[in-house]
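Showing chain A:
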Amino acid sequence: MIDPSWVAGLGVFLFCIGLWGAFTRKNAIIVLMSIELILNAVNLNFIAGAAQHGDATGWVYTAFAIAIAAAEVAIGLAIFLAMYSQHETISLDEVKLLKH
Partner candidate 1 sequence: MTSHVDEGSQAVWQQLFSDSQTLSALMPEFVMLMGIIALIVVPNLGKAMIRLPLTKIRIPWFFGGQRFKTTSDPRIPAIISIATLLIATILALASLMGNATRWILYSGESTEMIVLLKVDGFARVFEILFFGALMLAAVATVSRMPASKPSKNLSVKALINNRRQVDFHILLLMSGLGMAIVALAQDLFMLFLGLELASLAIYVLVAFHKESKAGTEGGVKYFIVGATASAIGLYGMSLLYIWHGNLQISSHVFSADSGVIVIQGLDRAFENADSLAYIALGMMLVGFGFKVSAVPFHFAAPDAYSGASSPIAGVLATASKAMGFIGLMRVLLLISLPEGDGSAAWLICLATLSVITMTWGNLAALGSDNPKRMLAYSSVAHAGYMMAALTAVGAWRWGHISAPEEAATWVVTAIMFHLVVLVTFKLGAFLVLALLELDGGASRSGSLSGLARRDPVIAASMFIFMMALAGVPPLAGFMSKFMLIAGIVNVAAGDAGSLMSSGGITAFWDLHWVWWLALAVFINSAISLFYYLRIGVIMFFEEAESDRRKPLPRAWFLRLAIWSCALGTFAFGVAGDHLIILCNNAAESFFALS
Partner candidate 2 sequence: MSENSSKKAIFEREFSIVATLVVGAGALLLSFPLFFEEAVGEIDWITIPMVAFPILASIILLALASQQPRGMKENMAFPVKAASLGFSLFILAISSALFFGWLGSIDWTTLKINEYNMNHEYTWINSLGISWHVGLDGLSFPMLWLTTLIIPITMITTWEENSGWYHHPLLLLMEGALIGVFVALDLFMFYVFWELTLIPMFFLILKWGGKDRRYAAQKFFLYTFTASVIMLLGIVTLYFLQDPSQYLIDRGVLTGRTFSMIDMTNNAQMAANDGSVWLGESMQNALFLMLMLGFLVKLPAVPFHTWLPDAHVQAPTSGSMVLAGVMLKMGAYGMFRLPLTLFPHALAEYQYLLLAIGMISLVYGSIVCLGQTNLKRMVAYSSVSHMGIVILGIASMQPLGFAGAIFMMFAHGIISPMLFSVCGSFKHHYHTLEIGSTRGLAKASPFLGGYMMFSWMASLGLPLLAGFVAEITVLVAVWMTFGWWVLLPALVLVITAGYYLWSMQRTIFEGSGDVVLPEGMAAEDARDLSPWENIGNLLMALLIVLFGVLPWIIWDMMSAYANAHFYFNMGGLLNLVAGGA
């Protein structure tokens, strides 16, 4: 069995990538993907924790987290679509009507 800390370590890695992606990428879809990466890191952590503590709730948490991530994507894409229909772009840098 893989040591849970490796799993968690992968999680840290994914988290960093996700966070980095979230504020470096302009394309909204990619930002959304980056956020998904963070959520995946969360899942890995829960799994690692569950394995480490021998606790079933971690698995349950993971299942819920996946569901949440899915819902989030759905909503995100819907909002992006609405944005696209208004702004005709999904680049976050070009949507700057509201500022200051």
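Keep this in mind: contacts are C-beta pairs under 8 Å (C-beta built on N, C-alpha and C of every residue); 3 or more make two chains touch, one makes a residue touch a chain; residues count from 1.
With respect to how the candidates were assembled, all candidates are chains of the complex that A comes from, given by their letters.
What you are looking at is a predicted structure, and each value in this text was computed from that prediction instead of being measured.
In the assembled complex, chain A touches candidate 1, while the other choices in 1 or 2 stay out of touch. Touching candidate 1 in their complex are the following residues of chain A: 4, 8, 11, 15, 18-19, 22, 28, 31-32, 35, 38-39, 41-43, 45-46, 48-49, 52-53, 55-58, 61, 64-65, 68, 71-72, 75-76, 78-80, 82-83, 85-87, 92, 95, 97-100.
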